[in-house]
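In this view, the complex is presented without one of its protein chains, the others remaining in place.
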Amino acid sequence: MIVVMKVDATIAQIDHMAQRITALGLTPQVIHGKHQTVIAALGQERAGLTEVLEPGEGVEKVLPIMAPYKRASSELTRERTVVKARGLEVGGARVTVIAGPCSVESEEQIVVLARELKDLGATGLRGGAFKPRTSPYSFQGHKELGLKMLANARAETGLAIVTEVMAPEHVPMVAEYADVLQIGARNMQNYQLLQAVGDSGKPALLKRGMSATQEEFLLAAEYILDRGNPNVMLCERGIRTYEDHTRFTLPLATVPYLHDKSHLPVVVDPSHGTGKSKLVIPMSRAAVAAGADALILEVHDDPEHAVSDGAQSITPAAFGQLMDQCRRIAAAVDRTL
Amino acid sequence: MIVVMKVDATIAQIDHMAQRITALGLTPQVIHGKHQTVIAALGQERAGLTEVLEPGEGVEKVLPIMAPYKRASSELTRERTVVKARGLEVGGARVTVIAGPCSVESEEQIVVLARELKDLGATGLRGGAFKPRTSPYSFQGHKELGLKMLANARAETGLAIVTEVMAPEHVPMVAEYADVLQIGARNMQNYQLLQAVGDSGKPALLKRGMSATQEEFLLAAEYILDRGNPNVMLCERGIRTYEDHTRFTLPLATVPYLHDKSHLPVVVDPSHGTGKSKLVIPMSRAAVAAGADALILEVHDDPEHAVSDGAQSITPAAFGQLMDQCRRIAAAVDRTL
Amino acid sequence: MIVVMKVDATIAQIDHMAQRITALGLTPQVIHGKHQTVIAALGQERAGLTEVLEPGEGVEKVLPIMAPYKRASSELTRERTVVKARGLEVGGARVTVIAGPCSVESEEQIVVLARELKDLGATGLRGGAFKPRTSPYSFQGHKELGLKMLANARAETGLAIVTEVMAPEHVPMVAEYADVLQIGARNMQNYQLLQAVGDSGKPALLKRGMSATQEEFLLAAEYILDRGNPNVMLCERGIRTYEDHTRFTLPLATVPYLHDKSHLPVVVDPSHGTGKSKLVIPMSRAAVAAGADALILEVHDDPEHAVSDGAQSITPAAFGQLMDQCRRIAAAVDRTL
Partner (left out) sequence: MIVVMKVDATIAQIDHMAQRITALGLTPQVIHGKHQTVIAALGQERAGLTEVLEPGEGVEKVLPIMAPYKRASSELTRERTVVKARGLEVGGARVTVIAGPCSVESEEQIVVLARELKDLGATGLRGGAFKPRTSPYSFQGHKELGLKMLANARAETGLAIVTEVMAPEHVPMVAEYADVLQIGARNMQNYQLLQAVGDSGKPALLKRGMSATQEEFLLAAEYILDRGNPNVMLCERGIRTYEDHTRFTLPLATVPYLHDKSHLPVVVDPSHGTGKSKLVIPMSRAAVAAGADALILEVHDDPEHAVSDGAQSITPAAFGQLMDQCRRIAAAVDRTL
């Protein structure tokens, strides 16, 4: 860290901060500039040290130098992680596609749709059994019954099941049926949940919180990795900005940025990222062109009658077109799909 | 709701949407404009209906008319709610102050500090026993031991205890020690937690999520109210914007806005809302001037050695000045403090 | 428009608003809902009417139905606009590329670089002669001298010159040398400038303001179109959000969104949109995959010694790679580059 002292900091304050740095196990190096003094704190920078030094008297600000995440960082783990769950492999040469309805509505719906998606090239099946809803009056999902429907769809098709888990106490039950545990954007900083998913050892798909920075996103992954579970996929699903013509703003620079900073695979969700079915195909192409390792998409056989997220769901026919177009983009970046 | 049809929508599409509206239990009224047709859907507008109608063919957009929250709304409950927890009353003529350290660090710390705060005019004591931390490597709180320390501080001072609960399974334990259950910003949409707090019947202090809209904030309160727990305080604690000179942006217009839309009392947190101790006093004054029912503040006897949030903590001496200044502001808006 | 009356609006207030609507040349249609009354205002919705009706007594809110921009809209002009400036054509089957340094630094620099860019496939040359700088102490550009250097580079290569104009009084001078007048993000709502560029009749490249909505962006284009100048290119260059790992957030959903709402061609600027040279190539690929009609890129022969924007400039060698990769993406979306 670099501790920047105020212009009018006293010698006593500078000495005091140097002692504080030493007491924290770091080595202070005082640099007297023309206007201001700064103190470099050398050694192992730990998360939280910045905030410990900031309230010191005479301190203007503290600038961190090192990234606070370790296990998620590409600095220490240079080999790229490939997450495998049944037939689904995310992070390798092949761009993979996870598709399905927002909510699991009925057994017939999910089985029929799963067959179509499989035929069109999906390798994962998404579908909500536990649904986090903004309003208590909205449909909350079929819960365990929904999980069973998903398991039946898997038995019919072999698709890997990706479904959301919303509370630590549900992890064992969801883990029994699912191949990948999804942590939703609203729960990205639900630390008990992250730890429970970490403990389960199951592959995790971690969605970026809608106002999370990249550092917070990687620190949330760190919570899972830190419990000994290395199978984490990072999913960009759009952030909240002032833009009002889309449901969220989907920042695809996340893909190459995370590929540089982390060894974990990166998934993109153009359905939530735009909230509009019309924008899903072009943004799926763009995501693959940016280097995404996988797409996760909402597909519904009848979006008009979907119980949730109909406006951003595409039909199986549109999904077929999407797959064709994305296959060509994948080839143009030397990957398959 | 108002369903706006596209400029080139066909008569069949308009008829179809009118039928969909009827099927949902509402009455459609078709209005043919010069350029576009809109359909008013009359009747009880329910949360989620907008998203059900939006994917319809020929639909441009769906505009909701009514607020989706009911129990939190001042339309149905005209009498203002006053939340009472031991000596703490929030929502009445008196502006109340909840103060204490970010984390409970030791029994001595919390008891000594509680006495000082009480002498200076606080009626509630805040302090974290379970700490949600961005990094898994940061101090996570003393957990149940911390709760016991808080209970001892209450025994010594009579201050009402306000502390955060982070997971549904912790609710019974925290409720045993605390007078008010705080739901943190990161958990504002942790619905299992909201329901568990609702079921506990304990007074709740609900912090606004850092990118939550007012509608989402009130719908989160609705989750608690809907379980039969009417004792909800809404807490503005700052939102995430592009501003980088403060930790968050503290939008005080929240206070009069919520007072207009809801009967629930409004608390302001200038410590998290600014992240800088230097800004806490003027923003506390401003919050009281805007009409806040209570303040929640981080106070530490030695901010430089606080284990967390030292940069935004003020000293007991500064807290004394804050109380003096806010008392004058309270008087200027015909309240006491 | 739809005027939503308050729950407790009186009959007199409703009648009054109906009369106000009639006085504005629209036809009111009053719809009495179960809880609330709404009034549809039928006829030609004009910009500014919403704000005129909103302060009415008993009015809850006013919802606009029609887009306030007319000439920029794809509703009235269905044929796509292709902007032509010398060899540069933007909006046709070919994706075109405009490249060059942030600032024109010297005649030798710009001529040598222009030759390289032309050989690698660029059809437009960008370069700043007038530079809008956040600080008055930063380099402000070579002004007319810079324009002459650009004209010489054009004489040598035939590349079309794209350069920024910052003030209405400079328009004639810049128009004398340049083929395309660029309006920077900071000036997107500098209406005198928009009108002056409109009056010049020169092709315009209009950058999106860093916190402009799509509606504001299209209304800014409307200012130029309204002066009889149809040659407007819309340029997405990134918006300001809470993200701090990139200079701006580049929302590529802008591309298909604008292609749907407007007939004007859409250009993407991945250099400003990310602020980091490392992210420019993948985001250029993504932009082409999303359907961009052109790219505008900062290329410098020696980014380390660039007088401005070095961190986001790529070398000619990287530009060559970018062109190769984007050519493959263009082919995958059935275009050339």
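Think of it as A, B and C in the order they're written, each chain with its own count starting at 1.
Keep in mind that, in the parts below, contacts are C-beta pairs under 8 Å (C-beta built on N, C-alpha and C of every residue); 3 or more make two chains touch, one makes a residue touch a chain.
Quick caveat, the model's predicted, so the values are computed rather than measured.
Contacts of the undisplayed chain with the visible chains, over the whole complex, involve A, B, C. When the whole complex is considered, the residue among C:E54, C:E176 or C:D324 that touches the unshown chain is C:E54. Set against the missing chain, the residues C:E75, C:E89, C:D179 or C:E222 yield one that touches it, C:E222.
The chain that is not drawn here is touched, among residues A:R240, A:H259, A:K276 or A:R328, by A:R240. The hidden chain makes contact, of the residues B:L63, B:V288 or B:A306, with B:V288.
Although one chain is hidden here, its contacts on subunit B can still be listed: residues 211, 213-215, 239, 241-246, 249-253, 255-257, 260, 273-274, 278-279, 282-283, 285-291, 325, 328-329, 331-333. Although one chain is not drawn, its touching partners on subunit A can still be listed: residues 2, 4, 7, 29, 31-36, 38, 40, 42-44, 63, 65-66, 75, 240-242, 244. Residues of subunit C that touch the chain left out of the display are 20, 46-48, 51-52, 54-57, 68-69, 132-139, 166-169, 186-187, 189-193, 210-211, 216, 219, 222-223, 226, 240, 277, 303-304, 306-311, 313.
Quick note on the criterion: only the chains that are shown with their structure count from here on.
Because contacts link each chain to all the remaining chains, their graph is best described as complete. Comparing per-chain C-alpha centres with the mean over every protein C-alpha atom, the closest match is chain A. As for how the two copies subunit B and subunit C face one another, over half of their interface residue numbers coincide. Distance from the centre of subunit B peaks at C, each centre being the average of the chain's Cα atoms. A rotation of 180 degrees, rounded to a multiple of 5, brings the CA atoms of subunit A into register with those of subunit B. Chain geometry summary: the mean Cα position of subunit B and that of subunit C are 38 Å apart. Annotation for subunit A: residues 211 touch two or more other chains.
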